[in-house]
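This report refers to the structure that appears directly beneath it.
Excluded from the complex is one protein chain; the other protein chains are retained at their positions.
Should a chain be cited, it is by its letter among A and B, assigned in written order, with residues numbered from 1 in that chain.
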Amino acid sequence: MFSLYVFILAVLVLMALFTIMTTSLLRAGLGLALTSAVLTVLMFILNTPLAAVFELSVCAGLIPVIFITVITLTKPLKKLEAEESAKEKFHRFRYLPLIVLFLFVLFVALNIKLNIALPNVEMEPDARQIIWNVRRMDLIGQVMVLLTGAFGILVLFREIRKR
Amino acid sequence: MAALFILLPLFLVMLLNLPLKKFMRPIVFWAILAVSCMQLIAVIFYFQEVSQQTLPILASVFNFPLAMDSLTRVMLVGIAMVTISSAMIANSLAGNVERRFNYLNILLIILGGMNGVVLVKDIFSLYVFLEITALSAFILIAFRRDRHSLEGAYKYIVFSSIATVLLLASIALLILFTGDTSFAALSTAIKGQGNQLVVFSIAIFIVGLMIKSGLMPFHGWLPDAYSTAPDSASLLLAGIVTKTVGVYPLIRIVYSVFGFSVPVNNILMFFGAASIVFGAFAALTQADLKRMLAYSSISQVGYIILSLGCGSLLGMAGAVFHIFNHAVFKSTLFANAAAIDSKVSSYDLENLGGLAQKMPVTGTVSALACLSVAGIPPLAGFWSKLIIILALWASNNYFYAVIAVLSSIVTLAYMLTLQRKVFFGKPDAKMQNVTEAKFSVLLPGIILACVMIAVSISFPFLLGTFIIPLKGI
Partner (left out) sequence: MIEFLWPTLIAVMLVFVIGLYCVLVTFNLIRLLIGLEIMIKAVTLLLILSGYVIGHPYLTQSMVITLIVIEVVVMVVAVGVVLNIYTHTGTLDTRSIRELKG
């Protein structure tokens, strides 16, 4: 179980790496969807099925569709241009392994120990439905966010009327 | 009853968007004015009833954990004042009826969002309302959809989202120590602990809030966003939004949750002082009116954070009073910029000049605001700066006190430059036909100037009722 878990974590990191390093934007959008899918699997393993389903439907479905729509609207798929500049694209990522190595050395040097006394959380109720009663403020927040989003779409996506 | 501050704007927005469009269009502006004035009156005069009582109908459905104390009271007054000014300017200057309707609706939402930020007692709800405010601010900045506004909006989106991610990472790490996210539970679990993970999450949280408030190394979005937004949106942003989403959470969290400790104090004071100096010197060299005001905002927010970093209660009182003063005079300055723009359509400092004869009211109001920013004695800005410098001196930070005093001189310099270049001197050839702006655009400036004078005159009275209670937040 543990080695399977570490393997899925490695797949997550590799998919994130693929998403940013790929040269075509469409593949980046697809990479985002796949990263979300792997994250969903992780969330299922970590006992949070509700959030996993939400993540799968929204972050692996809705957001990549938005991105792919925008990419298609703004860049006609010209393969020649993409391949021309593909040669030097990897040059930008030369610092990334250095940064990762530096962070790793920092971690080991500081000798960070996680001695956390786990808190006792008996104050929390058990069932999922009651959570929505405990955190009702967030529900109001979500309603306001959705209203704001509706107004944002109204304002930003309206066509510029040609006179 | 405090939940009404958040729920009332929300219900109004939902009500105003029902399909009865012909009735609803003219009502929006008066709805905003009504809600903001009710907020002002309720908070100033009926504070005890509002904070303690609950309406029985409301309590059965919406019992939210909301808290109102003196800090909240000051912020609510500031929010209401700046929203009124912004709504008045938007109503006179925005385009056709349709766009004005959308603008005022978003203004209602941002009012509800900011009220939510200052009222909640829970760190995750704080994040939710911060995001509501930031989202509405993105849309307001990009409202005119011209090229520069979109650039400012995009930079603000990127910086704000990075700050959001840092805040969330800090919340996630703090949950490891307590199972609950409310301020009380967090503070009992964290105060005084030297665990490395706690220190790391505190550091990340403070960095995230510094990005949101536009302090020195992370101010990259601020001048662009302030200068390219439409006038009433700039007023809202500079007057209250940056302080509500950046400075208020810092005060609340550092005071209630983390507690003042020496490293936190040093970080706050260092970055505050750096922002003061950088903002002041950068404002001297600007050629655009709104950019100069934006750098001045960076400088004044630096004063607030410097005062917060003292760690003493006098420092906190100075910081909160300066938040209020800055809301008033920066809104006045931006209201004047809106008045100038409505008649001249240019913000270029080299071309403006000699407007004092043409626009006398604007000139006088602007002169008052400039003197208040610079901290000239009878005006309100002097009192808050005095408290800040006294707090610094009393807690043995002599070096920072000297920096604050010297930067005051630079502040005076650029404010006088602004006043001279815009209002004094001889008018240009293009400026001959300029007349005074419309009364509805001048009105917010006049009201805010009256508030400024009222605060300056009644300062000893305020000291007893307004500022001393802040000590016992």
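The rule is simple: a residue touches a chain if its C-beta (ideal position, glycine included) is under 8 Å from a C-beta of that chain, and two chains touch if they have at least 3 such contacts.
Keep in mind that this is a model prediction, so the values were computed, not measured.
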Sole residue of B:Ala169, B:Ile376 or B:Ile453 that reaches the chain not shown, by the stated touch rule: B:Ala169
Missing-partner contacts on chain A, residue numbers: 2, 5-6, 9-10, 12-13, 16-17, 19-20, 25, 28-29, 32, 35-36, 39, 42-43, 46-48, 50-51, 54-55, 58-59, 62-63, 66-67, 70-71, 73-75, 92-93, 95-96, 99-100, 103, 114, 116, 118-119, 121, 124, 126, 128, 131-132, 135, 138, 141-142, 145-146, 148-149, 152-153, 156-157, 160
Touch residues of chain B, complete complex, unshown partner: 124, 128, 131, 135, 138-139, 142, 145-148, 150-155, 157-158, 161-162, 165, 168-169, 171-173, 175-176, 179-181, 220-221, 223-224, 227-228
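Methods note: only the chains that are shown with their structure count from here on.
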Centre distance in Å when chain A and chain B are each reduced to the mean of their C-alpha atoms: 32
Complex contact set, residues of chain A against chain B: 110, 112-116, 118-121, 123-124, 135-138, 140-145, 147-149, 151-152, 154-156, 160
Contact footprint of chain A on chain B as seen in their complex: 6-7, 10, 13-14, 62, 64-65, 102, 105-106, 109, 112-113, 116, 120, 122, 124-125, 128-129, 131-132, 135-136, 138-139, 142-143, 145, 176-180, 189, 195-197
